[in-house]
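All protein chains but one are shown in place.
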Amino acid sequence: MLVEYIPLFLVIAFAIVFAFGTVFSSKIFGPQRPNPEKLSTYESGVQPVGTTHERMSVKYYLVAMLFIIFDLEVIFVYPWAVQFKKLYLDPSVGTTAFYAMLIFLVVFEIGYLYVYKKGGFKWD
Amino acid sequence: MTFTVHDLISLSPVLLIGVGILATLIIEMLVKESEKILGWFTFVLLLSVAYLSLILLDHTALVFEDKFLTGGRVNIFFFLFSFGAAVVSLLSMEYIKKAGIHFGEYYIMLLSSVLGMMLISGATDFIMIFIGLEQMSVCFYVLAGFNRRNERSLEAALKYFLLGSFATGFLVFGLGLIYGAVGSLSITEIVIGYETLKTSPLFLTGTLLFIIGFSFKIAAVPFHMWVPDVYQGAPTSVTALMSTTGKAAAFSALIIIFSPIIQAAYPSFFTPVISVLAVLSMLYGSIVAISQNDLKRMLAYSSIAHAGYMLIGLAAWNEKGVSGVIFYLVAYTFMNLAAFGLISLIEKRDLRGTEFSDYKGLGFKQPVLAGLMALTMFALSGIPPFAGFFGKYYVFLSAIEAGMTWLAIVGVISSVISVYFYLRLIVVMYFDNSDEIVMVTPSTSAMLGIMISVLLIIIMGVAPGSIINLINSTF
Partner (left out) sequence: MNLYDIIFYLFAIITIVSATFVVFTKNIVYAAYNLLLTLFGIAGLYVLLGADFIGIVQLIIYVGGILILILFGVMLTNKITDVPIKSGVLQVIPASIGVGMLAGILILIVTNISWRNMELTVPESTIGSLGMLLMNEYILIFELLGMLLLIALIGAANIARK
């Protein structure tokens, strides 16, 4: 049994129940007497114009894309880092583990430099 | 982990191209106007990879804990990919200038897609096939949409990406089921356990899904929907790459998965599946191509039909069939490279000019180009003495030998239908007249690429025996 994980699942379940509970209980239990004045965005201010769905700059796309790729790269470093000492002491691997990761990172850093050189990180 | 010098030498084509990709990246970063030198750099690099793979033909090795095989048949594929891509790089140099996409990244993507193809053809592990396929496909998605100002190019990229990912989904699902049945993704394990696996529904379904995934990549009916739009919309030089070496890479994966399965038991569960795919592709491709008015689209449907002919060799599955498929792939690669190369020359600056009507009277105004185009069309339709004829001949012969004469008959019928639309272009070029033709002065690099392809088509048609012997010697 995955007994060790049960507290974690309980926390998640509690978080879900709490989040939904607090949000919706006010809707269920609170008094609802709406009028147009109350429902407007700013009760005593200027009338809002347009929608809230503003178009964002395409520059965010590149940043998000780069974020995901670097995120993925880091994922591959975790198992290596956790196991590094054991790998180093293993006679069949030894320093290979170090050099393998070095090559992996160097290959990737060339890509990083490329994006840097091409102005991928510039904000205008 | 043991790693010997012998392993290193046998892996050298792959290593060279990997280092080459990094080198092109660094050149692109450091040199201004790098695109001017990168074209030739790519060409020389790919040629040396092709040369290396040929001289290492007998250097068989199973490297990296049985993950990768080199030598023999694999090296023939290496040669095909790198040499085909070298010709594409020749064809591209002037074309991408004309299309306004003259960037160094084009060549980086070209080289990387070749690396992906090599990984597929040498894989002895499904994870390797998957990674190679992803590498190749990602490059193709980017290349198909390289012309960002052109709406059709964007449409092609999006369609290719969506349907390609969908196909990859099938593939991964299939791999999951195969892993569940075998407990390993190594092909050697499958060979060992094949006697028990061949009745396992999990394994059979997994392999079926795998075949479906790759049918998308080789453009076999009913998984062909993306082909016409993508081949038409992508830049012509990219179409040349996708339709030739890309298809060859997908076929090499099918050959890898089938060789252990069918060696163990013939006829297998998959023979009818492959036969149906072959018949549908041949007939559909040939019949629909008749009504096309765009040359690139016509060649897209013809490529569907050619996938069908090659599938015959896989369905027959004997030594002749497999070597026939490989021969056919080589022949088809150079026929299509020549055809797309010529189209890219005649295409106009705004990427129009690929309709049949644009070729009216070409035979009088551009006799050299028209002559080469006519020769390529004859070869594609399978008229002797060109390479296309012997490709079909070997494949049909293997089907008859395997007792599937009906498959060969369908193939012949569809070839006869296909003669119509190939010859139609020749008729348009020589018997119609129009004053609209703009004179093109073909660049040396593009002409070199086209001449190499045409020369190979002729050589393979005149002396097919020596090439088929070379392929046979690698079994």
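Letters are used for the chains, namely A and B, taken in the order the chains are written, and counting of residues starts over at 1 for each.
As a convention for this text, contacts are C-beta pairs under 8 Å (C-beta built on N, C-alpha and C of every residue); 3 or more make two chains touch, one makes a residue touch a chain.
Keep in mind the model is a prediction, meaning the values are calculated, not measured.
Touching the missing chain, out of B:Lys36, B:Lys67, B:His102 or B:Lys198, is residue B:Lys67.
Interface note for the absent chain: among A:Val23, A:Leu39, A:Val58 or A:Leu89, the touching residue is A:Val58.
Although one chain is not drawn, the whole complex shows that of B:Gly18, B:Gly371 or B:Pro385 it is B:Gly18 that touches it. Within chain A, the residues in touch with the undisplayed chain are 1-6, 9, 12-13, 51, 53, 55-58, 60-62, 64-69, 71-73, 75-76, 78-84, 86-87, 92-93, 96-97, 100, 103-105, 107-108, 110-112, 114-115, 118, 120. Against the chain not shown here, chain B presents residues 1, 18, 21, 25, 63-65, 67-68, 103, 105, 108-109, 112, 115, 119, 125, 127-128, 131-132, 134-135, 138-139, 141-142, 145-146, 148, 177, 200-202, 205.
As a convention for this text, only the chains that are shown with their structure count from here on.
Our note on geometry: chain A versus chain B, Cα centroid distance of 39 Å, whole angstroms.
Residues of chain A touching chain B in their complex: 92-93, 96, 107, 110-111, 113-114, 117-118. Against chain A, the residues of chain B that register as touching in their complex are 1, 22, 25-26, 28-29.
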